[in-house]
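Missing here is one protein chain; the remaining ones are kept as they sit in the complex.
What follows is subunit A.
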């Protein structure tokens, strides 16, 4: 018998990647292709969904060729995708009616303010677990329906279809206009604001709140089941998983038990905590979301804390201040001093996200004295990521009643040893890095492999998880408490910087 493999497609914000995994969860080959980012106006971010679909058609065969395998050896395809980004397309031609509106796009800010004052806004929040924000798909879809003449009527007649990226790809992979399956999974549906977290179905009141015709919505399925068989790109191969990228990382890190948490450190950082079979509503500014659902089993929920600026603060230090020439040099510079010298940087570049949610806050550097060198600043840059992680973890502990006992990490910043040690120090729990760096793709592969019996069960997946590094807390309790207080005082100094008049003028 020839070996078989699982293929994952990670449709991300900047690129589309295809990775081939073997039975031990080892990466066999990778192919990647970037797509163009369109910024037609300030605050607008768009992708061409057709370009993304074409890229899938390029990277998948390339990854298979590099692995030296044929479609017949692929047991299943799993999809992970950039979340919330919104595509509407014509069911008969397969052509999008407008460019895809990407999750970072803030064109709906006025719409969101209006909706927040509308009756039913609080009920909506309870049902979907998310605050009204430009970030999610519902407002983006409403904007498209408002701004495209005749689109609403076509949507009511079922002539146009809505989907996030996984829906768009599954529809195209299974035939497109020629019988393509119009589906989404619970994790992606949980980011639209249209799904009821408890019933895992579209809620009529939520659809009415946004004015969205149900005829254009995909069917909601679990994250791990055979949706159908591909007729394009990998004809004959079963499509067996779809998850939003951060949920895929949670799955790839095998955070299967309540209390398991992972943080993906990139440009921004996303911390997700498995809260088990019950959705936990946050009183501390976190999002309630579906973590995953395997076939007919009950859904597993998660709390999510998003930190806007982490890796991008290092990029700012490199590109705007020009104090280092490459990102890893931040660690070298930070190690030229023993501590932060009393200096703190709070990167509220466009307000603060979880758990503060203060849009009027702006960044500060405090504690400057003539003693401060660029080494201290470098340390303050890294410490900002550590303390922001701590704030989200505190909120999670308070909301969930679960005490975090260790944090699983992945993403580019885990190469920074000083930072990982600092995260362990301020959380006062061990920080662990798994051997598989590509946790997003791995999670999609795991969910797909599970659905087709390539891997037997969650326990089998857990045994693939191996520890690559572990940082244990070394900081003295008294110092941690004092530094934490200093950080909190620094955060307070960011509040209220943008004056109300200015905000009114911008609105």
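Going forward, contacts are C-beta pairs under 8 Å (C-beta built on N, C-alpha and C of every residue); 3 or more make two chains touch, one makes a residue touch a chain; residues count from 1.
Here, contacts and distances are computed from a predicted model.
This complex has a chain not shown, and the name its UniProt record holds, of "Thiosulfate oxidation carrier complex protein SoxZ", "NADH-quinone oxidoreductase", "Glycerol operon regulatory protein" or "Cysteine desulfurase activator ATPase", is "Glycerol operon regulatory protein".
Check A:437, A:458 or A:475 against the missing chain and you find that the one touching it is A:437. Here the missing chain is touched by one residue of A:114, A:332 or A:405, and it is A:332. For the options A:65, A:95, A:368 or A:468, the residue in contact with the chain missing from this view is A:468.
Touching the missing chain, out of A:415, A:458, A:475 or A:498, is residue A:415. Interface residues of subunit A with the unshown chain, by the touch rule above, are 24, 26-27, 325-332, 415-417, 435-437, 466-471.
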